[in-house]
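First the structure, which I've put down as structure tokens, then a few questions once you've had a look.
Moving on to subunit A:
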Amino acid sequence: MDQEAVAETVDEMGALLRSDGADLRLVRADPKTARIEIALELDDAECEDCVLPAELLQQMITDALSRRVRGEFELVLHDPRV
Partner candidate 1 sequence: MSAVLVSEQVEVAADPTALYELSLAEGWGDGVPLLPPTDDAVLALLDATPYSPDHVVGALPPQYGVATIELVAVNTAMTGCTAEAFPFVIAALEAMLVPEWNAFGLTTTTSSVFAMLLVNGPGRDAAGIDYRAGCMGGAAGRGSMTIGRSVSLCLRNIGGQRAGETSRTVFGQPARFGLCFGEWEERSPWPSLAVRRGCAATDDVVTVHGGKGTFPLADIHNDDPRDLLYLIAKSIAFPLSNMFLSGNPENGDVVVAMNPMWAERFGKAFPAVEDCQQYLWDHAWQPLAVWPEGNQQILRDKGRVDAGDRVRLVASPAQIVPFVCGGLGSLHAVALPSFGESQMQSAAVLRRTGSA
Partner candidate 2 sequence: MTVTDTRATLTIRRPTAPRPEPVRAPTFKLGTPLAGRRIGLRTDGAWRSWVLIAGEWDERLRDAGAETLQVETNAQIGDGGRTDRRNIDAWSDEIDGGIVGLGTCGSCTSFSVQDAVALESHSKPSVVVVTSEFETHARNMASFLGHGDLEVLVLPYPLEARPDDELRAIAAEYWPKALELLGAAERPDRAAARTVRPSERDQQGGATG
């Protein structure tokens, strides 16, 4: 698992959320389990509902990672709204 590619993707996707005061933090990308754990941070978000809906956000991050990460992986998104 290309850790650098994962980190870059998380940063790119996080940039899309920063205008709403949200961000993404890479918790862990474990090649042994093929799990990528990302946390949605909403501490500075004035309006949680203004941030992309959970399901759509999960799908967008998955798609972005699929383009950069070779092989299967499982995305675990820690979304405090869910």
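Here is how the candidates were picked: all candidates are chains of the complex that A comes from, given by their letters.
Definition applied: a residue touches a chain if its C-beta (ideal position, glycine included) is under 8 Å from a C-beta of that chain, and two chains touch if they have at least 3 such contacts; residues count from 1.
Bear in mind that the values here come from a model prediction, so they are computed numbers and not experimental data.
Picking from 1 or 2, the partner of subunit A by touch in this complex is candidate 1. By the touch criterion given at the top, residues 30, 32-34, 71-74 of subunit A touch candidate 1 in their complex.
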